[in-house]
Every structure is written in structure tokens, then in C-alpha cells.
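This is the structure I have questions about; it appears just below.
Part of the complex only, each chain left as placed.
Residue numbering begins at 1 within each chain, and the chains themselves are lettered A, B and C in the order written.
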Amino acid sequence: MPAQQRRSGAARQMLLAFASLIALVIGFSLASPNFFQVSNIMAILQATSVNGVLAVGVTLIIITGGIDLSIGTLMTFCAVMTGVVLTWAGMPLILGVLTAIGTGAACGLVSGMFVARMKIPPFIATLGMMLMLKGLSLIVTGTKPIYFNDTPGFTQIAQGSVVGALIPGLPLPNGVLILFLVAAVTAWILGRTVLGRYTFALGSNEEAVRLSGVNTDAWKMAIYALAGGIVGIGGLLISSRLNSAQPALGLGYELEAIAAVVIGGTSLAGGRGTILGTLIGALIMSVLTNGLRVLSVAPEWQTVVTGAIIIVAVYADQLRRRKASQG
Amino acid sequence: MSDLVRMQGIDKRFPGVHALRAVDFDLRAGEVHALMGENGAGKSTLMKCLSGVYQPDGGRILIDGAAVALPNPRAAQDLGIGIIHQELALMRDLNVAQNIWIGREPRLSLGRIDEARLNADAAAIFRGMNVAMDPRAPVAALTIARQQMVEIAKALSFRSRVLIMDEPTAALNDSEIAELFTIIRRLRAEGVGIIYISHKMDEIRRIADRVTVMRDGATVGTVQAAETPIAQIIAMMVGRELVDEPVAIPDLSAAECALELRGITRGREVRDVSFSLKRGEILGFAGLMGAGRTELARAIFGAEPPESGEIIVHGRPVTIRSPADAVRAGIGYLSEDRKHYGLALGMDVRANIALASLARYTDRLGRIDEQELAAVSNRYIDMLSIRTPHDRQEVRLLSGGNQQKVVIAKWLLRDCDILIFDEPTRGIDVGAKAEIHRLLADLAGQGKAIIVISSELPELLRLSHRIAVMCEGRLTGILPGGASQERIMALATRREGMAAE
Amino acid sequence: QDAMYIPLISKGFQHQFWQAVKAGADKAGEELGVNVSFEGPDNETQVDKQLDMLAAALANKPAAIGFAALDSQAAIPQLRQAQEAGIPVIAFDSGVDSDIPVALAATDNIAAAAMAADKLAELIGGAGKVAVVAHDQTSRTGVDRRDGFVNRMKEAHPDVEIVAIEYGGGDHLKSTEITKALLTANPDLKGIFGTNEGSAIGVVNGVTEAGASDVVIVGYDSGKAQTDAIRDGRMAGAITQNPVGIGYETVKAAVAAARGEQVQASIDTGFYWYDKSNIDAPEIAAVLYD
């Protein structure tokens, strides 16, 4: 049965995509007995949550053939605005959540407008946004962190564990749950909805889409706004983890998120990519960082080894795919 | 005459496709050997094996009687095998001369390029081809037809002993084709062996010595061109006889006007064009290369909105600033450049067919009804006999002609009232072409208004109820269907200065 | 029996200052026969990276932990986790808003920067324009040193005007460019304070490149470039902390706490003003590092 064969082939394919990740996990488990333990696995997942959410957001933009350098500082700006609403204005928690997502979506829309309407290359448009948002976060907060001590339950957003309450012994932090939720919804949007279809189509051949009578500008702006909203969730997660909005944070997070996306097999040229791949990419990065730390590798060697393993992991993936496309 | 090239038992598989099954083919020095077959028969694949792009899974290739290995394009070039690829393989950011001599730049000391000689050599080739072309023009600014000229010039520059031409004339019009044939005859006289692929049947008679027909990845047979009736070749290709139906011009005096243009102007390419089109009418557009037909179509469609003039659809004036406006007004446009303007090559057949009509298959949550889409796209795959393993195959893996059919399917599915087809049968085989002609006639019968731009006069004559002729951006006249080729050519060459006379 | 394992989670590791802390920690580790590891994020904004490091350190079930908090609150949940696991925490360099750490080994950055203000005011004759090239706008040390300097100036030296505060991220080259721009904007600038090694060296470079040799420079921390600049007079003097001492005392306290001994809650490792006159004095030479 060709359909079934295709399906099982896809499953094998998917499993193989995990190969680098699994190899890393096995390697570290053998090297240190402290690595493969529930608490450490939870720590790794928790460490993935913020970067993972950012990476999921930027995956959308990269699939359109764009790039977003502003996600790191946008995350911070969303956290800051949440702090303003919750701590300074004393609003209820739910409004804080909406502020984070709304701020992200609004800023994403602005980036999208720069790119789609004003035809500014995404690299420049989002570089400008990155700088503006970085400055704005410092201006709004007066360069001091905003703490969420007056909002009970705020730290529960990322640090609590709904799963742990239901299944004792599996203290999965809510932050990770939210990451999986965001990833699942985004994957659904990409795979099943018009928005997702246009995301791929824009990255594949924008001019052909425009000449099909699609209002490409509007769709592109929608995609940037959606990505911004997801980054807003990232801002919520990080401020919940730190119980504060740190205005100087954020620079450099964009590179890490983009790296996770590319390690996950999404092409910077646009047109192809998966959320699952991005998740795996983000996990590879966290496992690597955590594992090397657990092994107490000297920090300067950690960077060297991380660099080398990233290259090897992507190379292995490359070989696997080349074989798959031939066989 | 000895065999220059002999390919024996060539086999090639792609995932899900057995593209070549033990194909035999040979070429002698000083002959033009036409390779024919339906879309997806395996012609391009066979030629890619011969030019070192693909490695065959089985069989062998002999040059001058000796078995050779062709691990890469360079090896083939070194053996004197040159190829014009079906899909243009140009560097769009480089200029014409740079494209022609890429990899073989004349050098001065220090790795410098002798730019003057590069340009002079390129200019010399074009002079030999009798084509006016500025070697310094950037390729991205050229129309498809002129890009094709660059590809031909590049292939000629190799002075190969074996020259493969994979649909070189798909984008050319009659006078350019005539020039190309002069070149081919000259090369043949010099002893070059030429493999010639085309879907234009009339060319076979004019240029080919022998014809090999392929079907479904296998050779059907090789015949002498001069002795074999075209009908027989077609029968070998498609496995049945085709009958040409002459155009029946319907009486449209009562039909309402679907589209009217008044004084449409855009730059120098489109100047003051006015005409009207009735429901149920097929209006053909003839003209020489660069006459501005494509520009006119793009202006109507809003791809590059007109600077002045009025567009009236179904009696109501509409403003069209973008293709989205045009499609909303019920106008569809099939571009002549499928690769750049028609297809999302990395996406599958189904997604491409649905690209212009997604809204119709989407619920309020934005979910796409994949099941419905699968049914619809399979219907079009059957209707246009698109050769693809399944509707989830990436379009870039289809043969050129099948890609073209996917674009056609996209616009058929969109179901516009007014359809503009720019070179709709480019690269499409005879059988499918007849199919598409029938389809266009049917669409007109259903009351749609259709504009067909084609560089093939016979096609226009077979299809059009009226024929509009353009020259240098102006509409020089509209002739009734079935007008003589002479009258069309007269209008197509009536320049502005002459018009004043 | 396995040697005790004590990880130090610092604010950084690439800078000279942190390397000196590490040297002190390693020295104590050797003397006391314990395993010390030392790690910190790339820059002092990465609060969450530090939390991840803390998590990885806890996974290794250490005997005690040394921690230099980038944010006074963010790490409290993790520290509580350590407390529950019976792992004592020694804070160094900056404390946290919690009583979990059993000790804090640090320098009073505010007082140290105030001393720099006094010295600079004195060197320019108590009046004139000065500027600050700080290393960070938000990190604890950056803020404390800036504020310590600025507030002291305002209180004690009203005739000294602080015309600009710029931030060079501790990057030598950026601080150089900033200094040159400062000199362009304020040709009558009399003195500049650089708040860490990179900033101070940048100021020296900038002043040298701009040829404004009469500008008085006061620096912070040590390192060969700074001691050289002080010796040849390009820099008037600098504040140094005792980073080696911080590292040493942290590990010492950690070992004691892990053994269940009582430790002193506040270990002030002190700071010193040094200039050409006392740079070779034994008590100064002991706290300088190259």
C-alpha cells in the first residue's frame, strides 16, 4: 500500500531527525550519572522553554524567507509592559497576560509593515526594531527591573507545575507545558490553515503568490504579528521565571533562537521548515549546554565543544537527508 | 556516417518515478536528430544523463565508439557535449556576456578578466545569430525569449561537437525560430551532431533528419523525418490519432461586453491601448518579441498598474492597483514565466493548484479543507493528464510541460470571468496542447472572456475569434479570426513612423 | 572518600576581574583539598542563563555553592531548592534579597566608587567638568559604581559637574570611541572615571588617541594595561578590589558551611586606592593582578 508505506517512511524519517538529540542524551547519560535524572531533565526542559517559544515564533518568519533580529529585545519589551500593567498599574493577572501577547503582536505588526509595505529588507527592519525596543525597555523602566512581587501567582505561570499536581513524580514546569502548547498550535496553524499555507508560499515564491491575486502584504503582516504574539508569550515566561522584567536582557537571544530553527532543519532561504524540527533544535542546544555544565567542562571549552557539536549534528542531519532523498 | 554518440540501455530512477527504462539512442555527426515525446516522457532526463548532470543507474554511453564516464557537467563539456537546458539556467544578476562566458573568461594577468574581449566575443556570437543584443544588459531585465537567446548563444560559444537543444524555441516566435534554424543548418554542415527537442511538430519537418520518439521513459522507435508523416509521429507519441478541428467563430453580436480598455498606458511598453472583449470571445494577441503584449497583460492584471487609462469590467469601471484587485474583479492572468511568476516550486502540486483559490476551501477558523482540495487537484491532474506520481509531489520535480499544466490548472480552478493566458502552451506536447485548445474553446462556450497571447501564429489562428496585433507597445489593429499570416505580420511590423505615412 | 565539590556561579568569566576571583577560588580549593568549578554567563544581563547554570550545578549534588547574583531576587526559588537539599549557599560579589545564603563575600562598590569620586575631585582641584564611562547601565556593579561616584560628587564636591555618563559595555574599543566623542562634545573636560577594567583602558586609549593628555583619568580594577598606565602617568590612579580574596574567602566559607561549621555572615574583602606612589607597596601589590 503506497499510502501506508509513505506514512511509515515518514515516521522513520521523524525518528531519525531526533537522532542527533538522542545521541547527545545517551552520550551525556553515560558520561555522568547526574545527567539523566528527573530533576535535571526538568531543568533542561525549563531552560528550553523561553528559547523554544522564541524559536517557534521566528520559525514562522524564517519560513516566509525573512528574519527577525528583534525577538530578543521584543521579548523583554513585552515583559516590561506586563510589569507596567501588573505592578505599576496593579491590574489583574489576566490583563498582564493579554498585554504581553498584545504588545508582541503590535510590535510584530509594525515590523511586518516595514517589511511588507515599505519593502525594507527584514534584516534591517528588525535590526531597527531591535535597537528601538532595547532603548524603549530601558526608558520605560528607568533602567531598573520591575518586580512582580505584588502579583500573586505570577511566578506560577512558568514555575508552577499543573502536571506535577496531577501526576506526582512528573514535576513538569508549566513553562514547558506552555512551550508544547504554543508549538502544537503553531504547528497546526502552519499545517492546516490558510495562514500557514501562505507562510510557506511566500517563502517559496512571493511574486507567484502575489500574481495569484493574494494580498501578500496583508498576509505577511499577519504572520509577523502572529510571531510577535508568540514572542510576547516568551516575554511572559521569562518574566515569570525571573519574577521580574529585566530591561537590559534580551540581546543575543535572537541568535540563539534562530540557531535552534536552523539546526532544526528550517532553511533561511524560506519555503520550508517544521515546528517539530525547531523544538528538536532548541532541545539540542539546551541538552548540550546543560550536559557540558553537568560534566563541569571549563567554560571556554564548553563554547568550543558546543560549536563543534552543532556543526557535526547538522552535518549528520544533512547526510541523512541526502541519503533519504536518494534511496 | 559514424556514430558520434551512442547511448545503450540507459536506466534512471527517481523516488517514485522510473524516468528512463533501458533507453537506446544514437547520434551521428552532421545530423539533426529530433527527440520527441509527451510531457514527462523522459527526454530532458535522458539529455541530462548525456551532459553529466545526472548519473544513469544503468546502461552505457559511448562517444566515438568508446565508453565514457560523465561524472559532472565539466567532463561532458571536455568531450565536446554542449547543452541548452529546458529550464533556463542563467545567473540573473550577471549581464549577458558574463553569463555566456561563465567559467571560461578570457584572462589577463593577476586573474583579471579581459572584459573588452568578453563583450566583443559575445557580440560576435550574437552577430552570427543575427540577433541584436547588448552584451552588457543585465539578464534579469530580459524577457524570457531574450533569455532563451542568451542560452542559445552560450551553447554556441562552446563550439561543441554534440549540441543538445532542449526546447530552444519554446519561447521564440517565428522569425527568431527561422534565425535559429539557419544557425542549426550551418552547424550541421560543419559536422556538428545536434539533438533537438521540441513540442512544435512543424519544426520537425523543417529541421530534423531523424526522429526518435519516447513514451513513458522508453524508446518507441526511430524514423526518418522526411519519409514519416507528422500524424504517424504524433501517433507514436500519444498512442492514438489526433484530429485538428478548425476554429468555429461563434456569433457574439448579442453577447455583453466583459472587458473594455480605454487608453491604457504604461511607460514605453504599453501606449494608449484600447479594445473591448465580449463574453464568450477568444481574443488572440500577436506581435513580435517585445511588442508589449506581456506588459499589457500585466498592466491589466495590476502586476504593474497602468499609469493612465480606464479598465471597464462588465460595464463598470474598476480600479486595479494590484493583482488582488484584478482577481477580485474576476480577471485571471497566467504568466509566460512559470518559474518566476507562476509556481511556488518547492511546494506540492496540490498547493500550487489551490494557490489562487484557497479562500474557497477554507472555513471560518482558517482551516483548509485538504480532502476537498485533494479531490479537486486530482480532478485537474486527470483532466490535464499531469504526469506526477501523486498530488503531493513537489512541483520542481515535474517535467517542464507538466509544470505548465499545473499553472493552467491553478487558473482553471480559480474560475475567473476574464482569463488572460500568456503563452499557455509553452512546452506542452501536441496531445495536451490539443486538449488545452479544446478546453479554452469550452471555457469561451461557457461565456468566459479569454485573451490568448501566443508567439505561435498557427496556434492563434486555430484558436482566436479575433486577433489583435501589437507593435512597439501600440495596438496596431484587430483582425477577424482566420486572417492571413501576411496581414498579421504587416500589422506586427507597422512601426510608429510608418503609421504616420 | 570523594573530594568535596563546590561550584561557583559567577557573573562572568572572561574578564580579568572574574579570572582573579577564579584564581583565588582555585587557590583555596587546592589548599582545602576540594574540587572547585567556576562558571558565569557571557555578560551581566543574562539573568536567566545564570539560573540555568545554577540548575546544572545543583544537578551535580554539590557540597556547597558559591553564587554571585545578577539579580537580587530571580534566583530565590533555585536557592530555596538548594536549601531544601541541604546545600549551603555562599553569596559573593553581590547578595540576594533573602536569608538563604549563609555568608556574603563582597566589596562595597558604592563606597569604593565614592572614594574614586573623592580622588578625582581632589586631582582636578575640586572644580570642573568630569564624565563617567561606565561598563553597564543595569548590572548591580555597574549601577553601584556609577551611583556611588555620582552621589558622592553631588554631595561632597558641588563644583564638580558630571556632564555625561556613557556605557561602553566594558568593551575596550567601544569605550575608546565613547571617550573620544566625550572629548569632542566637551573640550574642557577635566577628568574621566572608567568603572571597570575595559572601560578604564578604553578611556586611556581614547584620551591618548585624542591627544588630550591633561585629562585626569581614574580607573577601577587592575590588570596589566591599567598598572602600566598608572606607572607611566597616563592614568592618575584606580580603585582595586580584592578579587583574589573574594574567591578565596568564598570557597573557604563554603567548605566551612558544608562541614556544618559556623561562618561569618559578612566577609568584606575591602578595596584600595592605588596610584604611582603606592603601586609597589606590598599590601597593594598583593591585591593587584595582571
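We take it that a residue touches a chain if its C-beta (ideal position, glycine included) is under 8 Å from a C-beta of that chain, and two chains touch if they have at least 3 such contacts.
Since this is a predicted model, take the numbers as computed values, not measurements.
Undergrad: I see a single representative of every chain type. Please write out the full complex as a formula like label plus count.
TA: Chain counts for the entire complex are A x2, B x1, C x1.
To be clear about the criterion, only the chains that are shown with their structure count from here on.
Undergrad: When you draw the chains as points and link the ones that touch, which shape shows up: line, ring, star, complete, or other?
TA: Drawn as a graph, the chains make an open path, so a line.
Undergrad: What is the identifier of the chain with the smallest separation between its Cα mean and the overall Cα mean?
TA: Taking the mean of all protein C-alpha atoms as reference, the closest chain is A.
Undergrad: Measuring between Cα centroids, what's the chain most distant from chain B?
TA: If we average the C-alpha coordinates per chain, C ends up farthest from chain B.
Undergrad: Counting in whole Å, what is the centre-to-centre distance of chain B and chain C, each centre being its mean C-alpha position?
TA: 71
Undergrad: Find the geometric centre of each of chain A and chain C from their Cα atoms only, then give the gap between the two centres in Å, rounded to an integer.
TA: 34
Undergrad: Using mean CA coordinates as chain centres, what's the gap between chain A and chain B in Å?
TA: Chain A and chain B have C-alpha centres separated by 43 Å.
Undergrad: Flag every residue of chain B that touches chain A in the complex, lowest number first.
TA: 15, 301, 303, 322-324, 326-328, 332-333, 335, 340-347, 351, 354-356, 358-359, 362, 365-368, 370, 390, 410, 414
Undergrad: Touching residues of chain A toward chain C in the complex: what are they?
TA: Contacts found on chain A: 32, 34-35, 37, 39-40, 43, 46-47, 50, 138, 143-145, 147, 149, 155, 159, 238, 241-244, 246-252, 286, 289-290, 293-294, 296, 299-300.
Undergrad: Would you pull the chain A residues touching chain B in the complex into a rising list?
TA: 2, 189, 192-195, 197-198, 200-201, 204-205, 207-215, 271-272, 325-327
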